[in-house]
Each structure stands twice: as structure tokens, then as C-alpha cells.
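Note that one protein chain is taken out, while the other chains of the complex remain in position.
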Amino acid sequence: MEKGKTINILTSTFVLLIGILVFIFSRQFPVLPEGHPGPGLFPSVLGGFLILAGVLLLISAFRPRAINDTASFEKGNWRIVLLMLAVIVVFPFLQQFLGFLPALAIAILIVGLLMRLRIVKAILVTLLTTAFIYLIFNQILHVPL
Amino acid sequence: MTELFSVQGILALLLGGLYGAIFGAIPGLTATLAIALFIPIAFFLDPAIALPAIIAISSVAIFAGDVGSTVARIPGTPASAAYFDKLFGLSRKEGPLYALGLSAIGSAVGGIIGSLLLILTASAIVTLARQFSSFEYFWIAVLGLTAGVFASGGSTLKSLVSLLLGILFSTVGVDPTLGFPRFNFGSTQLMGGLNYIVAMIGLFGFSEVLNHLFNPGRHFDVELKTQRSARAFFIKPLLLIVKKKWLVIRSSLVGVLVGFLPGAGADIGSWVSTSLEKIRQRGKSDDVADDEIILSGTSSNNAAVASAWIPALSLGLPGDTVTAIVLGVFMMKGISPGPLLFDQQPGLIMSLYLTFIISNLLLLPFYGYLSALMAKRLIKTPMPLLLTVVTALCMVGAYAINNDVRDIWIMGGMGMLAFLLQRGGFPLAQVVLGMVLGPILEQNFMVSAIKSKWNMMSFFDRPVALILMACTLIIIVVGVRYGKRFTAGSDGS
Partner (left out) sequence: MKSKVLSWFFLIAILWAAASGCNNPGDANGDNFPTRPITLLVPWAAGGMTDLSSRALAAVLQKHIGASVNVINRTGGGGVIGHLALSQAKPDGYTIGAVTVEITMLHNMGLTDLTYQDYTPLGLVVDNAASVTVRADAPYNNIDDLIQAIKMNPGDIQASGTARGAIWDLARIGFLTAAGLLDTDMPWVPSQGAAPALQELLAGGVDVVTASMSEVDALRQAGQVKTLAVMADERLKKFPNVPTLKENGIDWQSSGWVSVCAPKNLPENIKLKLEAGIKAAMDDEEFISALNTAGSNIRPLQGQELLDFIKSQHEKNEEAMGLAGLKQG
């Protein structure tokens, strides 16, 4: 319960912050001739709504009988999640040097290992998936890989 | 007419359906992606083959978007995101065959009702559609978004935040009405905006991968029920549909009526009717409510697929990507769409109508059954194996939309966002709805405002606009009033 409250306070503050940022940003957009609101109108209304929602969320987080609807912050492996994200970040660079399919094969293999597949199984999945993707996307749908 | 029954015509229907089924059914690949990737191929085909294939793909793929929800909580279309939680829950409770049977048979019935209405009332709907100006489109978008807020099982406030985030993402890039770049932070890639299909692949597909890596075994708690296949897939859903015929008819009508909104007809139809049923069902027992909510969403989105063709065929004005391709195919082959089409090419129109009926009556149950059997196998695949493949498909799928590797970063970022949002209790489907409807809302607001010289009263001047506004108000009042009871009555996960 305590933990859920902390998360709710954290997220609602975050929502509030985004709202304020969006609002400030959209004030800098130009206005139409004759002073009518221009490209900034819609984002600034959005920002306003986000601020409102953030404030209301914050209030409800402090209410004594707040419903705990946050996924109880279960213990988990943050390191492996970050490793997975690293694969995504590196991939576009990797494919410049190796070409799309070889880079994809390496990525799949790493993901398979992150998923704790046995190495032989991981290699098998890598080869099959790469072949499938090559066939469907490149050969049939003409996506340049 | 005759070409439809040629070998090529039938083959086109079968292959189109198969393609739609495969793309929709594989978690990580979306039905929306299937249609987007078919565009280049459609232009090389004879129209007698291309058009049936397109109809078959869009009818089957809209359903097949539900397969991913059943197997791995990964919906394949924004329309199926409206009820993907319920569908996943039902497939764990009653088995994937019943869940997908409900979805396929519901889609088929909704699609047939939609097609029949298209055939019988096309001219009347055209007259109505011709009256639609930016004011009406603005109010339809508002109605869709309002329905989205109250369609969540959990906190209404959090669902509003998700929706606002989605709309915020949709403002990235060059402002479509005034041509001013927003929130691109100097990046040319972002100037092109965030593609909602790429975002959807990340939000639903990749986030499941992250969830599993973070805490394996999170989804492994339910024992699967085995069942007799044909009975669960065909008979049980049919019985429910017969019992709930008014619900199906009501939802299909909603689908047809909002279907011709350019860009998002099927999605809004599905969201409005599920939200309507959720509000109607408050207080009843959970199981019954789940069945009916799925039924209403699935029948209304296939009904909308048919009605999206009305403005394209009758006015020559394409509403979405699919109908834009259709018009392109027409023109390449020397057929000019528009009101004259009905007089000049009655044979072609008849065969299009027929294709709609065949797609819904035969193809949907057939491929639906096949993909349900496939889903039954997929669901037994060990999660680590399945998700490894899903990761690869997410990467390729995100890339294939624009042939831009940097979209893979956006996909990954959206996946991480979804991972965090879920932990804060924020729903994901609303983000996609916001991304789809945001541009429609803004454009039609700006166009209306500029057109009426910023006289805000003009938004309340037109009768159809007023009716749509009244519907929105009713949803808000009922939603807020019964919000509490409604939250208590559902599982809220």
C-alpha cells in the first residue's frame, strides 16, 4: 500500500511536470495573423489538461482510502531490461556496418540468450526467424532489408 | 461480376485472406502493417484481383488483430485495442478457441450487417456523408475520445492521462494545417511525426518482451482449459449472438454510422460501442459482461470496414489508407470513382458487394478457425521462445513501415514507456487511440475555427453536430455518475 502511494505521487508529479513543459513550449509557437491562436493552441490546451489531471491525481494519491491500482512494484531484473534496450539502441548503428539481416540475426541471438534460451535453441530460432523475415518481408513484400 | 468467379478471383480472395490472417495472427506484426505493406503489390495486380484481395485482407485482418490479444496480450489494430484485456482474460478463462470464435463470428455477423447496410442504404448514407463538414468530424472525434476515457476498467483519471499522452505524441512533427514544425527538437526524422503503427508495435509488442525479461512468469499463472474445437469456435458464439441479437445489431449500427469518418472509422466504432456496453453492463457479473463487450467491439469494427468504402466509392473521396489504395487501383486501370461509378460500372459494384459478403460469410469463419487453431498452438509455446521471435518481428515491423531504421528507436522508446505506464496503473490502449484521433480532432477544430473566423458558437450551429455533442455529454454524465460502481464491478487490472 505504502509503495503504491509513493508510485502514485511520483507519477502524478511527473504528469504535472510534462504538462507544464508542454504548456511553456507551445507558448513559443507563432500566432496567426490578426492575433488568432496558431500551431500552439492545441498543444497548450493539452498541456493545460495534463496539468489539471496531474493535480487531481496528486490529490487522490494523498487521500487516505486511495485505491491501489499500480502494479505492485514486484521485484524484477532491471539490468536485463536495460540490456534489451541497449540492443535496440545499438542495432541501427550495427546494421550500417553489417547490413540489416546479419545485424538482425545477431540481435535475435542476443535476445534469445537474454531470454535464457539454451544456446543451440537460440541459434536455431535465430536462423529460422531470419530466414522467415527474409522470405516474407524481402522476397514477397519487397521491403528493402 | 464474372471475373470474381474466375480462378484468379477466387485465388485472390483466398490468398488475401490468408495474408491478412497470418499478419494479424502473429504477435508483434499488426494487421495495420499488413495492409500498409500490401499497397505496392496492389498496384501491379489486375483490379479484378486486387480489389477482392484488398477487401479480403481488410476484413480478415481487422479480425486477426484479435489473435495477438488472445495469445500474448498484443492487439494488432487500434480497434482491437479497445477490448484486448477482456479478450486475453476470456481466452485464459474459457480457452482461446471460444475467445477467438466469439471474435470471428461476431466480426462476421457485424461485417454482414455492415455490408447489407452498405448495399441497401449507400445512397442515403452518401447524402448524409455529404453533409459532413469539419464541425461534424470534430464532434465525432470528441465522441471517440470521450468513449476512450470511460472504456478503461481502472481509474478514469489515469485513462485520461494516457489519452492525453497519445494526443501529445500525435502533435510531434509538422503541423498538418499550418505547416509549422512542433516538438521535433531539431530532428528531421521527428519532423515527420511519430507513426502510430510503429508506436503500437512498441507499446503492445515490445513492452511484453520487457515485462517478461523484468519478471518472467508474470503471465504464467493460468491453467489452460482444453475444449472441443468446433463447438467452442462456432456453436457457442453463435448461440450467444442469437441471444444478444439486439446488442450485435446496435453495435453494428454504431460501426456503420461512424465508419465513414476519414482515417479512423473502424477504430472509433469499436471504442464507442465497447464503452457503451461497459456502461450498460455495470453491476452485472463479470463473465457475462466480458463476452458482451468483446461481441460489441468486434461486430462494430467489421461493420465499419464496409461503411468506410461509401465515401470512396460514391464521392471519390478516400477516407483512409485502404480506400486511398482502392481509388489508386481504380485510376490506374481507367475506372474513375465517384457518383457515376454506380451507373457506369454496375457489374464492378455488384462484385465488390458480393466480395464483402463472401469475405465475411465464408473467409472470416474459415481463416478465423485456422488462426484460432494456430493460436491454440502458439499459446502453448514457451514464452521465452515466442517473445524472442516477437522481438525480431517488432524490429522488422517498425522498420518496414517507413523503411527507416531509426523508427526502431521509437518502437523501443514506446515499449519502455508502456513498461513504466503499466507499473503506474495507466492503460496503454488509450495512448494509441489518442495518437489516431489526435490529428483528426486538431485538424477539424482548426479548420472549423478558421472557417468560421473564430466564432466558437458555430460549433453548436449544425443539427448533426448537436446530436453528436449530445451523445458525448450523455457518455460523460453516465460515465462519471456510475464511474465508481463501474470500477468496483470490474477487475480493474
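Labels for the chains are A and B, by order of writing; each one numbers its residues from 1.
The rule is simple: contacts are C-beta pairs under 8 Å (C-beta built on N, C-alpha and C of every residue); 3 or more make two chains touch, one makes a residue touch a chain.
Please read these numbers as outputs of a predicted model, since none were measured by experiment.
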Which of the displayed chains are touched by the chain that has been omitted? A, B
In the complete assembly, which of B:G76, B:G154, B:G173 or B:P237 touches the absent chain? B:G173
Which residue of B:L315, B:L362 or B:V478 touches the chain not shown here: B:L315
Hidden-chain contact residue, picked from the options B:L14, B:M191 or B:L362: B:M191
Subunit A, residues in touch with the chain not shown (by the definition above): 33, 98-99, 101-102, 105-106, 109, 119-120, 123, 126-127, 142, 144
Subunit B residues that touch the omitted chain in the full complex: 39-40, 43-44, 130-135, 173-174, 176-179, 181, 188-189, 191-193, 262, 311, 315-318, 321, 324-325, 327-328, 331-340, 402-404, 443, 446-447, 450-451
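In this text, only the chains that are shown with their structure count from here on.
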Subunit B partner, complex, touching residues on subunit A are 7-8, 10-11, 15, 18, 22, 25-26, 29-30, 32, 36, 38-39, 41-43, 46, 49-50, 53-54, 56-57, 60, 67, 69-71, 73-78, 80-81, 84-85, 88-89, 91-92, 95, 100, 104, 107-108, 111-112, 114-117, 121-122, 125, 129-130, 133, 137, 141-145
Considering only the defined contacts, which subunit B positions touch subunit A in the complex? 37-38, 40-41, 154-155, 157-158, 160-161, 164-165, 167-168, 171, 175, 178, 180, 182-183, 209-210, 212-216, 218, 384-385, 387-389, 391-393, 395-396, 399-400, 403, 405-406, 408-409, 411-412, 416, 419, 422-426, 442, 445-446, 449-450, 454, 487, 492
